[in-house]
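The other protein chains are all here in position, but one chain of the complex has been omitted.
And now, subunit A:
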Amino acid sequence: MEKTSIVKIQNVLIVTLQGDIDDHSAQELQQEILQSVIHHQVSGVVIEVSQLELVDSYMGRILSDTARMIRLMGAETLLAGLRPMVAITIVEMGLSIEGVKTALNLEDALEVLKGGRAAAPSLGRDG
């Protein structure tokens, strides 16, 4: 998985996705994130996606599934730094990334997790 990095800072896990990810490595990534949540006993996960130029329906589902799984394990997930063009594509394609809270950037996300302020309402039904 040289395309992603998972870093733990205090009690937050920061997952940085770099470059586009194929279906197989997306699955692997999900595994790895969940393992790390258990291993480091974190209370929050930030998935940083500012390097991602494309999010397809599969990737979208992986992201929302992972967020739900992390919630089941007792931690909170935030999607940070989505690009405008990627957001437009997701909306135009009618994809939904449900149950994931979002933040403008990493800094913003950490602030939300620290309880500094409320996040943007989560997407879809779960919100």
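As a working rule, a residue touches a chain if its C-beta (ideal position, glycine included) is under 8 Å from a C-beta of that chain, and two chains touch if they have at least 3 such contacts; residues count from 1.
Keep in mind that, in the parts below, contacts and distances are computed from a predicted model.
Not shown: a single chain whose UniProt protein name, out of "STAS domain-containing protein", "Iron ABC transporter permease", "Acyl-CoA dehydrogenase" or "Serine kinase", is "STAS domain-containing protein". For the chain missing from the display, the contacting residue among A:Ile38, A:Met73 or A:Val91 is A:Val91, taking the whole complex into account.
Subunit A meets the missing chain through residues 79-88, 90-92, 97, 102-105, 108-109, 117-121, 123, 127.
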